[in-house]
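Heads up: the structure comes next, in structure tokens.
Left out: one protein chain. Kept in place: all the others.
Chain IDs A, B and C follow the sequence of writing; residue 1 opens each chain.
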Amino acid sequence: MGDSMGGCSTRDVIAAVRAGSEAVTEHRDELVRLDREIGDADHGENMERGFRAAVSQVESAPSETPGAVLKLVATTLISSVGGASGPLYGTAFLRAASAVGDVTELDGTAVAAALQAGMEGVTARGKAVVGDKTMIDALSPAVDAAKSAAGSGHGPSGVLAAAAEAAHTGARNTEELVARKGRASYLGERSAGHVDPGARSTALLLGTFAETTGVRR
Amino acid sequence: MGDSMGGCSTRDVIAAVRAGSEAVTEHRDELVRLDREIGDADHGENMERGFRAAVSQVESAPSETPGAVLKLVATTLISSVGGASGPLYGTAFLRAASAVGDVTELDGTAVAAALQAGMEGVTARGKAVVGDKTMIDALSPAVDAAKSAAGSGHGPSGVLAAAAEAAHTGARNTEELVARKGRASYLGERSAGHVDPGARSTALLLGTFAETTGVRR
Amino acid sequence: MSVGLVLVSHSRRLAEGVAELAEQMAPGVRIVPTGGTADGGTGTDFESVSAALEEAETGSGVVLVYDLGSAHMTAELAVEALDDPSGAVVADGPLVEGAVAAAVAAQGDRDKDAVARAAADAVGTD
Partner (left out) sequence: MSVGLVLVSHSRRLAEGVAELAEQMAPGVRIVPTGGTADGGTGTDFESVSAALEEAETGSGVVLVYDLGSAHMTAELAVEALDDPSGAVVADGPLVEGAVAAAVAAQGDRDKDAVARAAADAVGTD
């Protein structure tokens, strides 16, 4: 759909979660490979397990608002992921749900605000700052890009497309960083030379959300 | 026997170890009770197990010298006690064995030197100083008393009797101390008001050694 | 009763072993080990931690000790999900040494903040 052709409905959010789950499953081995280099080789499994559970929850319990979907995804990720990404993405979705409130459709500004709230949740939970080689290094530039796209009048898909592009760059740039948070911090200098798995999954999810929103019927 | 009536033979040392084992078994519950207050309630079992094993080793493998007996006791305690007292008493007996060397009989001076070496072993192993509420608080005054008794011409039984008396006082005085080493240090101030189990077992053993040597046929 | 303890580990065996050690030093303290994901893998499980929080609550509050960073975050989330989050506190400090120190402090009838501090100060305890 065109960028300004309207908001993001509950059905759109559900579709995005479903697409996110498929993307994570498709990229499972890549995420495992990244996590094997600087972690414990489970990020792919963790994300696949969490998003599968989220889809099945979202599909079984009808949600009335985008916020309700986001909240259900949050609690399901928290209960099912089993690794650091569970509390982190869980808190992100929880804060995003609070940020969007009870509205039935999200415009570009609401999407940008949801991303920002999500990022603040990750920061509150994990205490990482930009440069620590975590998902924050994908999420933080994504939020900046989203806000600026929303500010110049873009709708949800434009905002998400801008966020996704920035997140991809941010994730790629984690390669040279030395980890200061999460398991990878145990590796010290040796963590440099590898992309952070959580930054990669953040970029992947945002890219998928942008695509799903962009091709909306 | 009279105090200066001769040295301490290999058989005497074996008899002392056997008597030590009996004493520890007899006082098993007392040691457990003390360790329950400021530790993990196993000092009685640990000591009983260790000294039983030591007696059985000493009785099965004929040793030629007092030093050889002490060395066998050391390695057996190290292998069988399972708690801090294993490495500590083990190192004490090991150093005592080195100190007495190859002689076939120990005089009062040799006994005092063995006690001193034993104490230095405990210090090297456990890093405790006087006042930390450990077996050192029984052993250290015992060594001083032993050296002074040996210096004034006492034989083994006189030296051990002096050591035992000082050790008993030292052990009793641990009651008011706050533990700074070993498990009891986890209790902080709350460790005061209880006698240290290891100091008590040290006093018990020295008392038994003194008695055995004193009633020698 | 004394403050309860919840051990939040990535491994069930690890948590049970720590509980075993801590209980010997503090037989009167309620210590609940948790570890591993619901499907038996390595990781932490929010639901088990929440259940453990309930089990460890004696009315005097609960202190949680964790192993790695993600266990810390799961512990925090479980506390935030309580009806009264002020009843539990996540302690910094090494898991084994911290759990033993916390258990001993709880056995000594210290309140939950003092118990948490004992865990945090456990580095270098003998």
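The rule is simple: a contact is a pair of C-beta atoms (placed from the backbone, for glycine too) under 8 Å apart; a residue touches a chain by one contact, two chains touch by 3 or more.
Computed from a prediction, not measured in an experiment: that's the story for all the values here.
If you put the hidden chain back, the residue from B:67, B:86 or B:141 that touches it is B:86. Touch with the chain that is not drawn comes from one residue among A:20, A:39, A:170 or A:207, which is A:39.
Residues 40, 42, 46, 78-84, 86-88, 90-91, 125-126, 181-183 are the ones on chain B that touch the missing chain.
For chain A, the list of residues touching the undisplayed chain reads 39-42, 180-183, 185-187, 190. For chain C, the residues touching the chain absent from view are 9-18, 20-21, 24, 35, 42, 67-69, 92, 94-98, 100, 123-124, 126.
Methods note: only the chains that are shown with their structure count from here on.
For this structure, the chains sharing the highest number of C-beta contacts are A-C.
Put simply, the C-alpha centre of chain A and that of chain C have 30 angstrom between them. Under the contact definition stated at the top, not a single residue of chain A touches 2 or more other chains. Within chain C, contacts with two or more other chains are made by no residue at all.
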